[in-house]
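Just one protein chain is left out here, and the rest sit where they should.
After this line comes subunit A, so read on.
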């Protein structure tokens, strides 16, 4: 993803505001992994990893890494008091049974109904599904963080996904470099714009119809 460090952190910082004290949270790789850096110190969260950890802590200091203790992306982590280890079947059992309050995932396309596509571009890029289907379908709140447009400048928020979907009607909120959009029963609601963009610019770069919130704010 060709996006500046500042913009990636701005998206992560906004996503962090959705996480409340006491939640069980799973973060995807990429921008989602930056979210913990933006959590206030008094917010106590149990971070879940698909490879079998509940209670991941900060990244270890350089030289302090334990090569067996890693997140689902394969990067070294630490644990917090109260953490536990378990096998991958149990890790996914927790997801399917609905214990996850929030998951923050990357996305290729999101539809106006909240369908998510993020696992395959047929014939081009086939990284595979990983744990995305379980997380997207079963977490209580699914937040997608991504570029507002693809590399060609085309909208990624569409009336209908063109790529094979990961899960139907699963996304609650989309946070991009341009906007914060909520998926509601009536359609997509533009709630915040990321400065310096305007609501008009966001609407122009969004394929699906956008309702504009009466209390729209600007994230600076």
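Note that contacts are C-beta pairs under 8 Å (C-beta built on N, C-alpha and C of every residue); 3 or more make two chains touch, one makes a residue touch a chain; residues count from 1.
In this section, contacts and distances are computed from a predicted model.
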| item | value |
| --- | --- |
| From "CoA transferase subunit A", "CO or xanthine dehydrogenase, FAD-binding subunit", "Tryptophan synthase beta chain" or "Cell division protein FtsX", the hidden chain's UniProt protein name | "CoA transferase subunit A" |
| Residue of A:57, A:73 or A:155 touching the missing chain in the full complex | A:73 |
| Among A:33, A:166 or A:206, residue touching the chain not depicted | A:166 |
| Residue ranges of subunit A at the interface with the undisplayed chain | 49-53, 65-76, 85-89, 91-93, 95-96, 120, 125-134, 137-138, 164-168 |
